[in-house]
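For this depiction, one protein chain was excluded, whereas all remaining protein chains were kept in their positions.
Per-chain numbering from 1; labels A and B assigned in written order.
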Amino acid sequence: EVTQNQSAKKILATPVARKMAKDLGVDIQTVIGTGPQGRVMKADIKAAADHLETSAANNL
Amino acid sequence: MKNFDIVVLGGGPGGYVAAIKASQLGAKVAVIEMDQLGGVCLNIGCIPTKTLLRTAKLYQDLLNSKAFGIDIPGMEHVEINWENLMNRKKTVVKKVVGGVQQLMKYNNIEVINGFGTLLDPHTVEVNGERIVTKNLILATGSSVKLPKIEGIEEGYKQGTVIDSTGAIELKAHPKSMTILGGGVIAVEFATLFNSLGTKVTMLQRSDVILKNLDEDVRNTIQRHLINEGVEIITNTTLKSISGQTTYYESEGALKSVKSDFILASLGRVPNLKGIENLNLKVGRKGVEVDSHMETNVKGVYAVGDMVGKMMLAHVASAEGIVAAEAIMGTKTKIDYNKVPACIYSFPEVGVIGYSEEDAKKAGFDVGTSVFPLSANGKAMAEGETTGFVKIVHDKKYGEVLGVHIVASHATDMIAEAAVSLELEGTIYDLAKTIHPHPTLSEIVMEAAHGAVDKPIHIVKM
Partner (left out) sequence: MKNFDIVVLGGGPGGYVAAIKASQLGAKVAVIEMDQLGGVCLNIGCIPTKTLLRTAKLYQDLLNSKAFGIDIPGMEHVEINWENLMNRKKTVVKKVVGGVQQLMKYNNIEVINGFGTLLDPHTVEVNGERIVTKNLILATGSSVKLPKIEGIEEGYKQGTVIDSTGAIELKAHPKSMTILGGGVIAVEFATLFNSLGTKVTMLQRSDVILKNLDEDVRNTIQRHLINEGVEIITNTTLKSISGQTTYYESEGALKSVKSDFILASLGRVPNLKGIENLNLKVGRKGVEVDSHMETNVKGVYAVGDMVGKMMLAHVASAEGIVAAEAIMGTKTKIDYNKVPACIYSFPEVGVIGYSEEDAKKAGFDVGTSVFPLSANGKAMAEGETTGFVKIVHDKKYGEVLGVHIVASHATDMIAEAAVSLELEGTIYDLAKTIHPHPTLSEIVMEAAHGAVDKPIHIVKM
């Protein structure tokens, strides 16, 4: 379930980051951006996806 | 009886682009055009004016060439060869229009030459024949509006009063010209004729020219035109025209100005002939449409000047694409706050998005940053230092809301701002983007630095 105030948050993200997030199943709302003014860049999504993978692996 | 998926009425930049897009998406398309493909823009608007302005700029530079280290001994004999100039204009127009003809063929679009009359939303009559279509895209454009001034109709018939079409088809180099109006087209013609050596007087109703633009922009252009020799008379009421003389009221007195030609540049009205049977809703600016360019009649779309959102060729084309996509099943739309507009004056103007005033009215927490061209190395090297960039941003996230550029290449420079607005870029992004040195575009980066904190290359703020 998506909570209201979370989806209302304005996320600065690059077009590629958005596409990649969708593709890799990363919730962009949870990613901390390292670009100017906290913009979420593709590298941030990559890092988040890698993190998801390792934590999934750790859970096995 | 001929049968199409889409019939496009009007072959200007709205219509022909819609037709190409629709055909690319798989539709069987026809374009009905009563005059020349390319419409106002290619035949008597954007392209011929910019062709003439190219010569005007070169002529101006040439008269100033001593400063650049070039000696022209017979300078006093240098002159515009009006016939060659008009011929070049014709050649260029022919080429671009020929290009559109080729595009129609290449995209298997049937072009029907003639005036189209809509009988109903699915039937067009042209040259006595009936054509049937599933959908319609109307793109009939706009025409010059002559204001109601005593004597203007007569002057128009005699040829002393001209419109923009007359102005690009003069038989000889005019000695003097009075321009009625102070919009974009008026300013471009003032630039053109003044640079070519014509004595230009602009009569303006309000107290400023270009009244829809950001204040800093219109002030700079107005001041520059005056410096270059254009006489701008503001706060006037036009009274009457008689022969070559325009009578107007100013500061309570009746005055007059005489010139070879009187150019009426006082606005345009949508072309609504031939579509009366459709009973379309028409508003103050033109035919009313939803955000996908569909009119109140299902399956009937309208785009471009006849809709009148922004009377610009690239808007017409973008709307044409939206209409074609909507018919073919993809709903897109245009954010009119992200549409650039240009003036091909010397220096040029390129603007996009909110002006400072409008951004404040819209309720943003507005920040602005200005950087002058006079502090830019490339501008100094070029000897063209009049101008600036002004960035209007929202202080909340730093989002760039508007960019206003006055510079010799402003019309190409504004694309940077367009991409930035499209991508919801911030002043932080613009400041961080490395711009090449030495270029005029560095002023955008500098102004962005100024919006964030401080520009690098500025002494006092």
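Here is the rule we go by: a residue touches a chain if its C-beta (ideal position, glycine included) is under 8 Å from a C-beta of that chain, and two chains touch if they have at least 3 such contacts.
Remember, predicted model here, so these are calculated numbers, not experimental data.
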{"item": "Hidden partner chain, touching residue among B:28, B:50, B:224 or B:360", "value": "B:50"}
{"item": "Residues from chain A at the interface with the omitted partner, ascending", "value": "14-17, 19-20, 23, 39, 41-42"}
{"item": "Residues in chain B touching the chain absent from view", "value": "13, 17, 20-21, 24, 41-42, 46-47, 50-51, 54-55, 58-59, 61-62, 65-74, 77-82, 84-88, 92, 95-96, 99, 102-103, 106, 312-315, 317-318, 321, 334, 338-342, 350, 375, 377-378, 380-383, 409, 411-416, 418-420, 422-423, 425, 429-430, 432-442, 444, 453-454, 456-460"}
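Note that in this section only the chains that are shown with their structure count from here on.
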{"item": "Geometric centre distance via CA averages, chain B-chain A, whole Å", "value": "42"}
